[in-house]
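One protein chain is absent from this view; the other protein chains keep their places.
Coming up: subunit A.
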Amino acid sequence: MFGRSRSWVSVSGRSGSNVHSLDRLKYMYHVLTKNTTVTDQNRNLLVETIRSITEILIWGDQNDSSVFDFFLEKNMFVFFLNILRQKSGRYVCGQLLQTLNMLFENINHETSLYYLLSNNHVNSIIVHKFDFSDEEIMGYYICFLKTLSVKLNSHTVHFFYNEHTNDFALYTEAIKFFNHPEHMVRVAVRNITLNIYKVNNQPMLHYIRDKTAVPYFSNLVWFIGIHVIELDKCVQTDEEHKNRGTLSNLVSQHLDHLNYLNDILIIDCEFLNDVLTDHLLNRLLLPLYVFSLVNQDKPSERPRISPQVALYLLSQVFLTIHYAPLVNSLADVILNGDLSMFSSKAEHDVQQGSADYSIRCFTKPHETLEKSLELNRQRGRKKHQKRPNYKNVGEEEEDEKPSEDIQEDIDKGKVAENTSKFAKGSGDTEEIEMVIMERSKAAEKSSVIKEENTTDEEKSEAAAGVHSSQNRPFLDMVYSTLECTEDDYYTLFVLCLLYAMSHNNGIDPSKLERIHLCLRPAKEANTYNHVLVERLIRIMNNSANLESKVRLATLELACILLKQLVLFEADCIIKDIHLACLEGAREESVHLLRHFYKGEEIFLDMFEDEYRSMASKPLNVEYLMMDESILLPPTGTPLTGIDFVKRLPCGDVERTRRAIRVFFMLRALSLNLRKEPETQLPLTREEDLIKTDDVLDLNNSDLIACTVITKVGDQVQRFLAVDIYQMSLVEPDSKRLGWGVVKFAGLLQDMQVTGVEDDSRALNITIHKPASTPHSKPFPILQATFIFSDHIRCIIAKQRLAKGRIQARRMKMQRISALLDLPVQPSKEVVGFGHSSTSSTQHLPFRFYEQPRRVGSDLTVQNSVFASVDKVPGFAVAQCINQHSVSPASSPSPPSSSSSSGSTGPCDSVTTSVTSTPSTIQSPSDDSSIMDQPSVYSQIETTEDNLSFPTWSRKSSLRKLDSEITNLAPSLTPAPQPTISLISDDNTDSLSVESLTLVPPIDPCSIHSFSFILESPLKSDLQKCENAKFCVTESADGNTKQ
């Protein structure tokens, strides 16, 4: 401590309050007065002095008000300005800016703040021309402005905005950087402007609108437009998705801009919004976006973007901006407008003599922002204000449009009336045609007729197109693009656009009602947009094809839209005919999935995983439209890094995944429209599972006592119980005998069990939880060593877990096949399973308890509920499977035993089969193998064969049991466990364990020794084997047979 305080005498050291004191500030003042001119010699001193002053001032603000008084009294700010203005002062600029940043960031007392802001010093600093080429200076400067803008409110605004001189340096200096090349600087500029707009000070806002709004907004809109054109070029010139990086950047920038505009509009400052809306609509959205929707083939002077980009951008606009005047006008043009608005309207405006700003055209502003701001400043207040002009432009449009459109609307209204009558009248005849969606071209024709009132059926499509192009070309383009004949490149955008429009709060519902896209139901909600619904259903139908080019995102969005069109709170107004078509599509999806359905275990994992990821990540259209990858033509390869739902599947696994998802979506949709609840999915429902702290009735359940040692070393005594889908660790319930409290429950299907190298009483058990987000690594919810009282208990536990695992998985597979309307047939796989399971209940001392009996709300029922099994979904199925499979299991002998009886021949054949590699052995047994690890199984069979020496045949009944046991075991041994070799002379016990748990003889030594045994069958060895065998049966059966 002493050493320290001494050291502060030398300049660098500082400790405690000595450094932070009024006296110290006085000393600093002294230094400043001595060094008014910056020289090479004193500049380091000056930097340090200013830095210290900063610290003292902030300290003073927090601890001692006299510090600020002194600072003000001596007018120390002037020293700063003085330094700034010197040529060599540049050197100190960085420090000064940091100081200013810190002062305004850290000063909390209002009086202190006012001191700092008084005398216009801060404004002098704002307009100072710093060396902005320096990254650091730029950063400090813009942050300084940002900090000031945060401090801006109706009290402090007078320090910045001078009504008399029309100066608002903070704002005008900031917006000069609106297109600075450095991203962070641009963001800060936008932040500053928003902070300023937010301040509700009329004179200031008037100033902003009158003097700066037009130049700023027109430049901003132009800047955005330039970006869009660049973006479009990027899409058009793309080859092999090489432009994606650039495109991503451009899309994000565009979204930044849109969101920024929306943030301005949300502040809801009326004057600003008028000007902004005018510019945005008439200088960008209409002339560039909407105009590009049609007439792509006609050459034009006007700049254009490709239609897919236009659709994409328009969707983004509707998703982002909800400002009613803007989105209403825009929606109106898309739904009702025609091309005339780009010609006559403009002329009209010119005739009115209004400023050329109102021409609907995407053109460059006359002058740069900086120049306009400069000119505006010079013009001063006296000059004629432009304000009424802008205001009028906005109003005039609002007024004009209706008057022009009213006539049109009336006409359309009539047409619509007529058509709806027509539709009702001819409904019956049409329905027949529409039944088959594949041939629904005809249906579509008639619906087009309905809409457009065209009579010529022959060339209806073309005719309708031509006809309507005079009417509503934009809407027509939207509809026609919904057709996904080739692929769904454009379709996705149109769906997004429709979705975005229907979800936009700003749009007047009556506008959307015209195309029945309204989210809220119309008064008598019994009609809907037939054309749209039919096209949506066609997309669904299409997506269920094997070679479909419909991406999952498109399908999901189509489902959402369809629901939205026909489903209102309680009512589903879909016509039977459409529902039938939809059911057809669902059927197709079932067929499609059946095509991929395999008995493989992995199918179950995929099935559940897909469900999980679909449920956890429903389509978010907003996020979807932020993704630049959909702007490029759909591709199939995952090498692009494009999200699975936004591209086509690649390879069989992905095709399976896709089919699964299509199935899920159409199933959900169909159930939804038919108002039926989902009872089958997900396969495992959270609410059916045993949870921690549940209290179960475990009377008559099999429980194995064990010690659980977790990875961190905690050690607890638990009982292990196995349920249908789960294993659980319980401890006795203190209140009721025979009941247990669940301390842990985990899904059997996600479990891995391995033996422990040097302890035959222990098992390592790991249960992984499926990852919830792609960012997290799979995280084991249980990772522990279980120690049982002896190796027999250990084997039993291991078996039970293994069997439970298989059974749980199998049960789910059965349910999947039930979902796919596949007959739940006793295939040979099921036979094997059913066989073992039935025999298990007969011979083996464990039994699954049928129902998690929990202490819930009704205790009385709980006790008697033992028999009610239907609460667990799928249990009923499982039960009937069991019953089903009993009969076939009992009559033919299991495949393994028959094969063993065949191979009980000469010794040498056995030896060869032992020494041969597993792969060659595998083939014959593979067919009968039902295990998830067929190779392991086949090896087991071989060892089995080896053991079935002629002398063994007498114990055929035992053998049978053995084979059953072996049938079960392989899933227990996912990893090789080479440590306990098959033949171990010193420990017969471990041998018996291993013949049960079936370690594949991977260890070449053990194979060798085995063949050696066979060649020279030592009696003792054989005896040992036999003993082991008996051991096994004994332990498994519980009967003493020796």
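The working rule: a contact is a pair of C-beta atoms (placed from the backbone, for glycine too) under 8 Å apart; a residue touches a chain by one contact, two chains touch by 3 or more; residues count from 1.
Here is the rule we go by: contacts and distances are computed from a predicted model.
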Among "C2H2-type domain-containing protein", "Ras-related protein Rab-2A", "CMP/dCMP-type deaminase domain-containing protein" or "RING-type domain-containing protein", UniProt-listed name of the chain not shown: "Ras-related protein Rab-2A"
Which residue of A:Y140, A:Y171, A:Y207 or A:F362 touches the chain not shown here: A:Y140
Which of A:L81, A:V187 or A:C650 contacts the chain that the document leaves out: A:V187
Touching residues (missing chain, whole complex) on subunit A: 14-17, 19-20, 48, 51, 55, 58-59, 62-63, 90-91, 93-95, 98, 101-102, 105-106, 131, 133-137, 139-140, 143, 146-147, 149-150, 183-184, 186-187, 190-191, 194-195, 198, 245-246, 248-249, 252-253, 255-256, 258-260, 262-263, 623, 772-773, 775-777, 779
